[in-house]
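Below is one structure, written out as structure tokens; the observations come after it.
Only one protein chain is missing; all other protein chains are in place.
And now, subunit A:
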Amino acid sequence: MWGILRQRAVVDGGLSLRRTRSALVSARSYAAGSKEMTVRDALNSAIDEEMSADPKVFVMGEEVGQYQGAYKITKGLLEKYGPERVYDTPITEAGFTGIGVGAAYAGLKPVVEFMTFNFSMQAIDHIINSAAKSNYMSAGQINVPIVFRGPNGAAAGVGAQHSQCYAAWYASVPGLKVLAPYSAEDARGLLKAAIRDPDPVVFLENELLYGESFPISEEALDSSFCLPIGKAKIEREGKDVTIVTFSKMVGFALKAAEKLAEEGISAEVINLRSIRPLDRATINASVRKTSRLVTVEEGFPQHGVCAEICASVVEESFSYLDAPVERIAGADVPMPYAANLERLALPQVEDIVRAAKRACYRSK
């Protein structure tokens, strides 16, 4: 089945370019028919429904209220729920994140937005030391039902200080759960699960995916819809090589799988959905089937998510591997501004294709 993906690239905070692109979408991945939803609307509807269902849920962050959200994720929520459920904060991440965690100690369910996760570094002590570790240090007395969400990783042309991916950093911390949606269904199901979850969740979105539309099933549109935390999704089945990735790179991996199919290589694409807990079972089962692994992430290569996946597969499925494990990651440099350099600093579809072919001994 051919699905139409409309991609809206947001440039300079408002102007939009509309490009129509067709892509092959696996018939088994989405229920047959009809409805489509952008990731932005998926996130908005998820927060809306959870606020409606539970009066303890509230939203807090910079520009989430009156401005309708820096990326419009919280659009309409202030009007619908009022200033006692949607809080615009000053630009003080350490302060408002600590306040959010304290509110969670007392049993409320804050959804704290970071305008981008780059700014979360100002508040990282509260995420790690005040939130992640509290349930353990208090032997279960103090749990922290908080969600930290916002765009993560590279956008387009925003430079070194605004482009870092934090998946590896947060996912290394026991006590946190770290989620990374790709599609609209992921966005809805994982965010609803995160808000309902009694533990602290870091929810890594992607700015460039906000405007992307995906088919969405009736089930996913239901207000009770929820995805399990810790389970990866096989986006495309295959038998020759396993490609594991998350967030925006899932789209790139699917395109790479198309190109590989033209050359007779059948790639299985796994969308992690959850970085912590990492679904090692699904990853290893797939590699035991295909014997080859390519891991892809946007973030810095050293000590990344891919490194953990590769180590896990080498430890648990060594004798099944027919080729060395492959990592495709962002370049080992701060993100440059010039468009051509930025392109070189991020994984492209051809990088994933090349690595898969290497794993299949089809190239040097």
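Keep in mind that, in the parts below, contacts are C-beta pairs under 8 Å (C-beta built on N, C-alpha and C of every residue); 3 or more make two chains touch, one makes a residue touch a chain; residues count from 1.
Basically, contacts and distances are computed from a predicted model.
Chain not shown in the complex: UniProt lists it as "Pyruvate dehydrogenase E1 component subunit alpha", one of "Pyruvate dehydrogenase E1 component subunit alpha", "Signal peptidase complex subunit 3", "Sodium/hydrogen exchanger" or "Elongator complex protein-like protein".
Of the listed residues A:101, A:147 or A:310, the one in contact with the hidden chain in the full complex is A:101.
Contact with the chain that does not appear here is found for just one residue of A:159, A:228 or A:324, A:228. The set of subunit A residues touching the chain not shown comprises 58, 84, 87, 89-90, 92, 94-108, 125-126, 129-130, 134-143, 174-175, 177, 197-199, 228-230, 277, 280, 315.
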